[in-house]
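Okay, structure first, notes after.
As you look at this complex, bear in mind that one protein chain is not there, while each of the others sits in place.
The chains carry the letters A, B and C, assigned in the order they are written, with residues numbered from 1 in each.
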Amino acid sequence: MIIDHPLLGPRDAAEFVCLGDASLIERPDGRADDALEKFYQYQFIRDNPDGVHRELWFHEYGDRSWLVVTRNTLTHEIYNVELAREVAREMGRGR
Amino acid sequence: MRYSAWTLFKEGISGNRGWKPMWREPDPKSEYDIVVVGAGHGMATGYYLAKEFGCRSVAVLEKGWLGSGNIGRNTTIVRSNYMLPENQPFYELSLKLWEGLEQALNFNVMVSQRGIINLCHSDPQRDAFARRGNAMRLSGADAELLDRDGVRRLCPFLNFENARFPITGGLWQKRGGTVRHDAVAWGYARAADDLGVDLVQNCEVTGFLISNGTCTGVETTRGTIKAKKVGVAVAGSSGRVMARAGMRLPIESHVLQAFVSEGLKPVLPGVLTFGAGHFYVSQSDKGGLVFGGDIDGYNSYAQRGNLPTVEDVCEGGMALMPMIGRARLLRIWGGLVDMSMDGSPFIDKTHIEGLYFNGGWNYGGFKATPASGYCFAHLIARDAPHPFAAGMRLDRFRRGAAIDEKGVGAQPNLH
Amino acid sequence: MADPVLTPEPFLGGYAKKFKNAVLSEATGLSIVFVAEPPDGREELELALFEKFGLNLPRPGSSNLSANRVARIVWLAIGQYLILFEDCKGPAAHRVSAELQDTAYVGDQSDNWVALRLSGAAAEAALERICPVDVAKCAFPVGGVARTAMEHLGAIAIRESNDGFLLLSSSSSARSFLHAVQTSLNNVH
Partner (left out) sequence: MTQRFRIGGGLVDRSKTLRFKFNGMSLEGHTGDTLASALLANGRRLVGRSFKYHRPRGIFSAGPEEPNALVTLRSGSSAEPNTRATTAELFDGLAASSQNHRLSLNFDLMAVGDFLSPFLSAGFYYKTFMWPKSFWEKVYEPAIRASAGLGALSGEPDPDIYDKGFIHCDILVVGAGAAGLAAALTAGKSGASVVLADEDFQIGGRLNAETHTINGKSGTAWARDAVGELEAMENVRIMPRTTVYGSFDHGVFGAIERCTDHLPSSNGRPRQILWRIYSKRSVLCSGATERPIAFPGNDRPGIMLAASVRTYANRYGVIPGKRVTVFTCCDDGWRTASDLIDKGVRVTAVLDTRDNVNFPQVPGARVELAERVVATRGRTGLAGIKLQRGDWIETDCLAVSGGWNPNVHLSCHQRGRPRWRDDIAAFVPGGSIPEGMKIAGAASGALTLSDAIGQGRSAAAEFASDLGYRTEAESKINASDEKTGISAFWSVSGAPGRAWVDFQNDVTVKDIAVAAREGYRSSEMLKRYTTAGMATDQGKTANVLALALLAEQTGKSVAEEGTTIYRPPYTAIPIGALAGRSRDKDFRPIRYTPSHRWAESQGAVFVETGNWLRAQWYPRRGEAHWRQSVDREVSETRRSVGICDVSTLGKIEIFGRDVGEFLDRVYANTFNTLAVGKIRYGLMLREDGIVYDDGTTARLGKRHFVMTTTTANAALVYRNLEFARQCLWPDLDVHLISATDGWAQYSVAGPNSRDLLRKVVEPSFDLSKENFPFMACAETTVFGGVPSRLFRISFSGELAYEIAVPAKYGRSMMERLMSVGEEFEATPYGTEALGVMRVEKGHFAGNELDGRTTALNLGLGRMVSKKKDCIGNVLSERPELNRSDAVKLSGFKPVNRSGMLTAGAHFLSPGQDETMGNDQGWMSSVAYSPTLGHSIGLGFIARGDERRGETVRAVDLVRGKDVDVEIVSPHFYDPEGVRQRG
């Protein structure tokens, strides 16, 4: 597979390490009342769609950026590649 | 028709015209007591439901043709070399069932117990194998710890002279081995059919009939089928099938590639796994080296993988046994695997009454086929888990009771 | 007080060899400094780098040479750069740190890397055997930077000239990296 890095252009997926569902960005608040249930869902339960999947890839052999890759799990077609840091900020994550 | 040397002879002299269909091809009835979805572990489940639990009204639904799922696309290894108490007795039960399967099914599935050796390359690895081997012995399985010379006696062709990661020993389970995978599907299907179980091929489940929290049947491409109980055993596709029942699971679907070489005269004594790379290998009765390695590592429902994994696996093979350089890779195929959050499976009821789930087999479901079928049948028929599968519950992550043989945590692609 | 100063030893002993149509040598005089931007500090850093070292911040996948050609700044990651100094006297990181003050976080990376210079007509063909990134001139002009994996090793390739590359890889595996490049050169002619 080829991942079109938003800064560096097309790179062989072998340069990357895949972590899994991009929902892992949405780490719950550890101090919330229902934190245990939220963390259980966050850490263990997946949508696992047969189709469009947003997922996290780490450019281990490249610039060490985390990317959010939107990819079809049936065809492996990649629709979009974003910097995870920017995605995280869009999701409201900050400090 | 019963198989024997006599039937072969009789058919042989009469032009092989009398062979009967191995199973009926029934149209699905509108209602069964039990519907099992998936004809891999599900076929075994159907057989044991009828054979061991006296269930007479059972249908096994298969989306494609019999054997088109993971039961026909794996590397055929059977073993019970697991360490954790939630796993070991279960896989040992499975191995024992394999050992008697041919007689039970009157079908030669070619259980070939020529042993499995997990090679180690360091002291900590050897100690971990000792821990595992002892756990196996404690639950009645066989296990031997080999030193370097012991491995060499069994496998003189391995790279002992110039290896990057020298072999220091191995964990040997003599009763491990291989089984002709397709034949398992056929053998179970034929025996289950004989007991009145309806195997319905080309019948994809498109939805579940659920009302008031109770499952009362399935919608399929061949019509609605009602059932008092529905068991789903569709590993690889668990995510998408259970989504039709509105469930999200602690599972990701991944692609695992497997490889077979051209047929070669016998060279391997059994199954070998490399401890310093991603490579395991056995040799089929037809002579092909059947080998594999790591999963590709990204979510996929595509039943095909990519080149980096192919090369990684072959690198491991060459590092371990440099004689295979001139053997040729004949075929690569990809199977979908349910990778779970701890690398272990589920055989459990769901929160929906009458809906039972069997899945999450990672890359190791084939060896579990008999025990999985048996324990799933037990669960469905008796509404209580079989003691050997009691840890394989869906809620174990909520409770903190993961069954993590590899110890890599909730990242499915590391298991 | 002990004996005199310790002796530094190049990771590859100052390796240099001529191949058919290529020369491969260890670049032993290189000092490498890690420079990172504080939040919202890009402009200040850009200014300081230009004033103190004559360096312009490079774009992703590229590097810039200072006007006096003694320093090259390489894009490493968002907000992170490596500055390469040739034959620097004294610890380069201290100098950079002193010059940049609070405009950057500075760390010494000199000994983290082994550096090889590969030049000659066969250089591209040799890299083609180990480098998955396209290093053909049209796709990878002078100044181009590619960080990637070569023979299981992380590596950075920088095109220094029409037929010359600077290759960086981890110093602990310097011998394996050299072996990879040597093997490529042997295999292509």
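A few comments on the model shown:
By definition in this document, contacts are C-beta pairs under 8 Å (C-beta built on N, C-alpha and C of every residue); 3 or more make two chains touch, one makes a residue touch a chain.
What you are looking at is a predicted structure, and each value in this text was computed from that prediction instead of being measured.
With respect to the full assembly, the chain omitted from this view is in touch with A, B, C.
The chain omitted from view is touched by exactly one of B:W186, B:F208, B:F357 or B:Y374, namely B:W186. Those residues of chain C that touch the chain absent from the view are 1-11, 34, 36, 38-39, 79-80, 91, 105, 107-113, 128-134, 136, 139, 151-153, 170-177, 179-180, 183-184, 187. Although one chain is hidden here, its contacts on chain B can still be listed: residues 3-5, 7-9, 11-13, 15-16, 19-23, 25, 64-68, 72, 85, 88-89, 102-103, 106-113, 121-122, 124, 126-135, 137-140, 143-145, 157, 159, 162-166, 171, 180, 182-183, 186-187, 261-267, 276-277, 283-288, 302, 304, 306-307, 310-311, 314-315, 317-319, 322-333, 396-402, 404, 406-410. Contact between chain A and the unshown chain involves residues 1-2, 10, 12, 17, 19, 24-25, 27-31, 35-36, 39-40, 42-44, 56, 58, 60, 64-66, 75-78, 83-85, 87-89, 93-95.
The rule is short, and it goes like this: only the chains that are shown with their structure count from here on.
The pair with more inter-chain C-beta contacts, choosing from A-C and A-B, is A-B. With centres defined as mean CA coordinates, chain C is found 49 Å away from chain B.
A separation of 30 Å divides the Cα centre of chain A from that of chain B.
Within chain A, contacts with two or more other chains are made by residues 12, 14. With touch defined as above, chain B holds no residue shared between interfaces to two or more other chains. Against chain A, in their complex, chain C makes its touches with residues 60-61, 76-78, 132-133, 147-149, 154. Taken in their complex, chain A has these residues touching chain C: 7-9, 11-12, 14-15, 60-65, 83, 85. Within the complex formed with chain B, the chain A residues making contact are 1, 12-14, 17-21, 37, 40, 43-50, 53, 55, 71, 73-76.
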